[in-house]
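With one protein chain withheld, the remaining protein chains of the complex are depicted in position.
So, chain A:
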Amino acid sequence: MSSGLDLLSPEGLRIDGRRANELRRVNCKTGILVQADGSAYIEQGNTKCIATVYGPREPSHKNLQYHDRASINVEYSIATFSTSERKQRSKMDRRFIEIANIVKQTFETAVITSLYPRSQIDIYLQILQIDGGALHTSINAATLALIDAGIPMKEYVCACSAGCVEDTPILDLNYFEENNFTPTLTVAVMPNSGKISTLVSESRLHLDKFEPVFNLAVSGCKQLHSVFDDVIRKSTTELANRVMEKQKE
């Protein structure tokens, strides 16, 4: 069997055949769960995530409400079958709460919450399969679900991860690359304005290498933005057509 897989071969190819600056295949769909206000399903490579949005609605606890804006509540969980070994995970796992908080902070700035005081917007994220990049996939899924729910946002929030292998920045890391002590950076940007919503890194990255990696991640986000834009436009056009047909009747 192959011994010592190179994360990045001298020919510039990674172990899954992508080049350093190529994203994995993205597949997304909105409106898959009819009962929710908004829902989206996204596949980035083999990482699959479903996001459902409920709201704005009555807050579940009186103390969770703000008098001047909506509160955003995020729940994040990983399915027991999502990794190669079946593992039971509790929702209260610290890692998950941390990720949920990150997502929450991201959207608190993106969503125009001042329009819905004293109400609550719930975002539920469920990861069905993990192959690296759970965080950025969740953020993307949440964006699409929020748009599907019709909640006004300043802009899309697109997220992507990037890392560094021996001075070469690589985009969109999969499970193997993430686990091999590659420094990882997850970035969420609002593409039009270029504002950074979230920047997460849990590993050591040299300051000199930070800028190229960051720039690569942002360019990845922009690519994703165009994909999402397409998908949203298509589904909205479909919706609009159906409404028009109904009206005709």
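To be clear about the criterion, a residue touches a chain if its C-beta (ideal position, glycine included) is under 8 Å from a C-beta of that chain, and two chains touch if they have at least 3 such contacts; residues count from 1.
To be clear about the criterion, contacts and distances are computed from a predicted model.
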| request: Name the absent chain as its UniProt record does, using one of the following: "MIF4G domain containing b", "Pre-mRNA-splicing factor PRP46", "DIS3-like exonuclease 1" or "DNA topoisomerase (ATP-hydrolyzing)". | output: "DIS3-like exonuclease 1"
| task | Just name the one of A:Arg24, A:Lys104, A:His136 or A:His225 that touches the chain not displayed here. | result | A:Arg24
| Among A:Asn46, A:Ser77 or A:Ser201, which one is in touch with the chain left out? | A:Asn46
| query | Contacts of chain A with the missing chain: which residues? | reply | 1-4, 9-13, 15-18, 22, 24-25, 45-46, 84-85, 131, 166, 174, 176, 181, 204
